[in-house]
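Note sheet for the following structure.
The complex appears here without one of its protein chains, the remainder shown in place.
Chain lettering (A and B) follows the sequence in which the chains are written, and residue indices restart at 1 in each chain.
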Amino acid sequence: MKVFVGIDLGSTTTKAVILDEEERVIGRGITNSRSNYDVACAVVREEAFVRARFTMIERGLRTPRPHVIQDLERNFRLHQHLEQLDRLREAMLMLAARRGTPASIINGICDEMAIRARKHFAPGATRKSDFFRDLAAADYMSLAEAIREVSFESLCAIYDAAILAVENLTLDRAFERHIGSALQETEDGESLKEAVGAACNAELVESGSVGTGYGRQRLPFPKEQIRSEILCHGLGAHAMFPGTRTVLDIGGQDTKAIQLDPNGIVTSFQMNDRCAAGCGRYLGYIADEMNLGLHELGPLANESRHRVKINSTCTVFAGAELRDRLALGQKREDILAGLHRAIILRAMSLLARSGGISDEFTFTGGVARNSAAVGALRDLIAENYGARTINISHESIYTGALGAALFATRSAVRGNA
Amino acid sequence: MACTESECVADCVRRAETLAFADPPPHSIGYMPIYVPRELIHAAGLLPAGLYGGGDRLEIIRGDAYFQSYICRIPRSTIELALSGHLDRLDGMLFPSICDVIRNLSGMWQMLFPDRYVRYIDVPQNFDPAVGGRFWRHELETLRRDMERIAGRPIDDEALRNSIAVYNENRAAIRELYAQRSRAPWRFPLSEAYLVLRAGNSVPPEEHTALIRDYIRGAENDLSRREMDQSRVVLAGMFCEQPPHGLLVTLERAGCAVVDDDLFLGMRWIQGDIPLDGDPLQNLVDAYLTASATTASRYSPEGHRAKWLLESYRRNEAEGVIFCAPSFCDPALLEQPMLVAALDRAGIPHTEFKYSEDTGQFAVIREQAGTFSDSIRLWSAS
Partner (left out) sequence: MKENSMLLQKQLLADHFDALARARDEGKKVVYTFVPGNLNELVRSFDLLPVLPEINALQSGMRKLSGGYITEAEKSGHSEDVCTYVKCDIGMLRKGNIGPTGKPLPKPDLLLLSYTGCFTFMKWFELLREEYDCPVAMLHVPYQSEGRIEPHQREYIVQQLRSEIIPKLEQVSGREFDIEKLRSMLRLSSKAEDDLVWVLESAKNTPSPIDAFFAGVYYLGPIFSAFRGTEDAVQYYRTLRGEIEERIANKEGPITPDGPMKGERYRLVVEGPPNWTSFRDFWKMFYEEDAVVVASTYTKVGGLYDQGFRHDPDHPLETLADYALGCYTNLSLPARVDLLARYIRDYRADGFLVNSVKSCNSFSVGQLLMLRQLEERTGVPGAFIESDLVDPRYFSAANIKNRIESYLQMLDQKRGAA
């Protein structure tokens, strides 16, 4: 069958979406953008194709068996994880040998990491992150801390060098290599066997691909297959919520306000100026300064009863201003409430510049997951524009990649015509 | 009544504060800093309302959408005030030639509010009576006709003469306040005097004059006020976008007694009284040509600005100069190096910092002003 791929190479994460000919999403992938964009692109594409094969399995079943498939996928992920772990072990052993660190120590840690990995992927377990590097790092660090013979610093150095090398390896044909063992370990796996076989043998013909995102110039695509993230974001938001006329995206490095026509075509857009004040990165600084996790900021700000008025969202002064205010006795939640409002006020200016807020309004990007930011946005929209339908998707991180994949589909259709 | 002088002063300052940040009342003509001939507006029975930005209390929701990040704050808050209906009662807006920002703001007003009266007041930079004087007279004649039209009544010479007299009184009261402050700044702290002056932007001049006089009398007789160990400084750079009130308080707490400044310069732009006899319009023109104050927005032939600053320093027996200019303020920041050089040549201590009308944090300024005040006290003691 024909499939179409969209890749969004962002400043922090790279995303891929695969569509079938009916423009239905059949696979998605996400990974951290590394220094090597080609690898990030290859990794995320492979992941999306794996997910596409799982969709094929679902489609190949006469009676739906969501729980069995879930189990299968969990086992599959475990095998992928273990494979990565083996590579990590190899790389670390090589580095350890060069530095004179005993292999037994590395092997000891890695053995324990494998045991923990099985726990991470046990039925019903929750994982803090789906990225190998995050899970592995947490396990490794906690295990390395307990080692006495070798300093923690030198163990960290080995890990840091090794993970870079491992991340830059691409693992192709992952589905074919792991699905067999995953199936064996899956309870009731027999019921899927036929569908899995069909999914394995199905030919997924990549009939078009489009790249987008801030790093799009560096994607291994010819120029005609590159689209600006503004266009992709617009079309992606339109696909998710067809009534969308205005889109706000607040990402790590930039903020975009986009106006759409009823077909998802961009009619106007505005982006923040060279100053990154008020973008997601700013919240990152604040979280660091307050010693909080990024996801904790919103809930804390929601506890505020007396919001402080904050005039500047300048990242350069964020730390100093925060310390000053805390020293004055202002409460953390009140300051945070003020900060969230200040960020949204900046976004409101961009929205106004782009042409205001029409119904419906779709909010995307990392900051759309922050409840305090969403709350401030709802208030300000109600105060200044009146009632608006506000859409926020849990999958908004894929908006750009989805738009890119849609462009891939459409240009293929045009190309055939 | 059992009212102590200090309670009277407190009451007066409270009243001033309420008036200082009041919305312009009906039948007013708004004007931006620095100088407009308010007499012409007053003579038409309209109230000249000085608009000095939104201060640090106004939340800017719409105003930022119109300006890039490198533009000062005052146009944002002024647009915000207008778009949020605070200026709906104005019968018109005047934009004097201060700088390119305010100049273009006049055009934005024309586009945003096409049904409202807007005029750019092109204050001449040529002071020759036959040249700049003639041009200015023409501008004032136009303004007079416009005010007549808006007020629906003619401005006769007698009414104009009367208005000139009213403003002569007002300027005299302000001069008196500055003289008193220079003599005893601890008795008339700037943080109070500022509010008393600012109140004049939203009340009739007669009322404002009375308020100033009340304040002077009250503070003069307030025995609870004691001389303080402060350094006497001249402030420069605050002629347009206003410092937040907290900044003035911070300066005083940091040990600076402000003995002169360029706040609300338009209220005392004409130095001395304007004659009442003869053609009153010509008297306004002549006063502008011969008795204008000096500021960064006015062309300064042969280093007049530096001369003015040195003169103020000496006349007020100051010990130092603080340049306190709004961020992105072209006139103030472009002329600063020239003034700094003149002070350096004269061996006068100075320090510089920037603010914006919504500056919320004064820790750095407190530190810098405190250090400056301490150092000049040490310096003058040695």
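Going forward, a residue touches a chain if its C-beta (ideal position, glycine included) is under 8 Å from a C-beta of that chain, and two chains touch if they have at least 3 such contacts.
Please read these numbers as outputs of a predicted model, since none were measured by experiment.
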Which of B:Ala10, B:Ala184, B:Met338 or B:Ala363 touches the missing chain? It is B:Met338
Taking the entire complex into account, which one of A:Ser181, A:Ser268, A:Asn302 or A:Ser393 touches the absent chain? A:Ser268
Looking at the full complex, which residue from B:Val131, B:Leu276 or B:Ala291 touches the chain that isn't shown here? B:Val131
Which one touches the absent chain: B:Cys8, B:Leu58, B:Ala82 or B:Val101? B:Val101
If the hidden chain were put back, which residues of chain A would touch it? 214, 227-231, 261, 263, 265-271, 273-274, 353, 355
Missing-partner contacts on chain B, residue numbers: 65-68, 70-71, 75, 97, 99-101, 103-108, 110-112, 119-120, 122, 124-126, 128, 130-132, 134-135, 138, 296-297, 299-301, 303, 327-331, 333-338, 340-341, 354
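Definition applied: only the chains that are shown with their structure count from here on.
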Could you please state the distance in Å, as a whole number, between where the Cα atoms of chain A are centred and where those of chain B are centred? 54
List the residues on chain A that touch chain B in their complex, please. 273, 275, 309-312, 320-321, 324-325, 345-346, 348-350, 352-353, 380, 383-384
Contacts from chain B onto chain A in the complex sit at residues 56-57, 59-62, 64-65, 68-69, 356, 358-361, 363
